[in-house]
Structures are given as structure tokens and as C-alpha cells.
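One protein chain omitted, others in place.
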Amino acid sequence: MIQRINPNRRYADAVVHQGVVHIIEVPVSETDDIRTQVREVLGALDATLALAGSGKDGLLMANVYLTDMADYDALNEIWEAWLPPGQAPARACVQVAGLARPGWKVEIAITAAVTDGEAE
Amino acid sequence: MIQRINPNRRYADAVVHQGVVHIIEVPVSETDDIRTQVREVLGALDATLALAGSGKDGLLMANVYLTDMADYDALNEIWEAWLPPGQAPARACVQVAGLARPGWKVEIAITAAVTDGEAE
Partner (left out) sequence: MIQRINPNRRYADAVVHQGVVHIIEVPVSETDDIRTQVREVLGALDATLALAGSGKDGLLMANVYLTDMADYDALNEIWEAWLPPGQAPARACVQVAGLARPGWKVEIAITAAVTDGEAE
């Protein structure tokens, strides 16, 4: 069975299937600086993970798209402060030529495990 | 068990494992315009999904690679006409610096659920 969270005509916020959830997050604002945009993305990710019955301890793989690799250190600063110790996913990070909105500096694709109901 | 659909020395059209199928599709032609290339990709995807026992209602995650974000609206026009209402996957869309053939404008990576045999 497939659970789609907030599907519109183009994409869903998250899709859950067989205990795995797929999520894409983008920034709230096109004008914020990189640190704020990463915080926006990770804040949205927290909320979506919760809706999907997962959480930061369930991350399996992350694909981080930056529009400028000069933002790499700022990304990592916020990312590492956000991640619980010992819970890091596999993570790819590449600089792309652009994102869907000109001011976006980061987009993150996540695959995570549904952790609700699991024994700790 | 892993089912590989049309594997060659470099890649398979699709790989199925534990009820999940991974598919990459590229355009048929290097000279077609973006709308035609998106239709070619989605047409090939329909065929490959069917071979894998899945379909448009089984999409979990899509990674759309465009070579020019100016094609974003055209992509969405064809994509939304193709997708059944309520069946959208999580979708990342980024502009890359290039694809394997110079004339390709779009490449789509898909993760989908095998839906054959499932109760509706």
C-alpha cells in the first residue's frame, strides 16, 4: 500500500511504501541566506518526517543539491547541528546548475525508514 | 531476488527487488523539443513500468534532471497531463550542467512500487 502525503498535481510532500518514505524539501524563501535556507529545509523535513511516522533517527540516504559549492561549509554546520550523533545517513552532495526557483540555494531529497512502532 | 529488465553491459532498463522498481529514462531523440522529449521519456516510462508490474499509480520518487530550467513549465505541463490525479510521487527537479548526449534536455530517475496483484 502506498500512502501519499499532501499530493498535488505535480508532486507529493512525501510518499510512504513498505516502511520507507521518500521526501523532497526546498527552502521557504528565495531571498534568505544559505544558513537560513538549510534551516528551512531541515525544519520542513522534521515536519514531513513526523507526518510519515519517521524522524531524524530514520534517515537512510540524502541527496543534497547546492547551487554554489561555496555554501558547503555552511550547509555542513547546520546539518551537523541538526543530526543526532550516530544517526547520519549516506549523503551525496553535488553542485547543480540551478534549482526550480532562482533564489533557492539548496534542495534535499531524503529516503528514510518509518520508525513509528519499532522497538528502540 | 532481483529481476533485471533488459540489462546490457552498462545499465538495465529497470531493476525490481522486494516490490520496488528502479528505472531511468532518457529521450528517444536528441533533436526534439522539450515537450516532445518529456513525452518520449514518459512514454518509455509507461512501457518500462508495465514490464516491471507497476504503473503510474505506483510512483514513489522521481528525480528530474533538466539541462535548462527555462524548460520547467513545459516539463510540468506534460508531467501533470500524464500523472493520474492524486498519484504524484515525491519529486526533485534540478538543472544539471549536461546529460550523456548533447541534445538531451531531460532525464528522469524513478523509484516505483510494484502494484500488480495488489488489492486496489
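Chains: A and B, in written order; residue numbering restarts at 1 for each.
Rule of thumb we're sticking to: a contact is a pair of C-beta atoms (placed from the backbone, for glycine too) under 8 Å apart; a residue touches a chain by one contact, two chains touch by 3 or more.
In this text the structure is predicted, and so the values were computed from the model without any measurement.
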### Candidate in contact with the missing chain, chosen from B:37, B:63, B:76 or B:115
B:63
### Those residues of chain A which, in the complete complex, touch the missing chain
18-20, 57-63, 67, 69, 72, 76, 79-80, 83, 85-97, 111, 113, 118
#### Entry: Interface with the unshown chain - residue positions in chain B
1-2, 4, 7-15, 17-18, 22-24, 63, 65, 96-100, 107, 109, 111
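Here is the rule we go by: only the chains that are shown with their structure count from here on.
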### Query
Between chain A and chain B, what is the gap in Å from one C-alpha centre to the other?
21
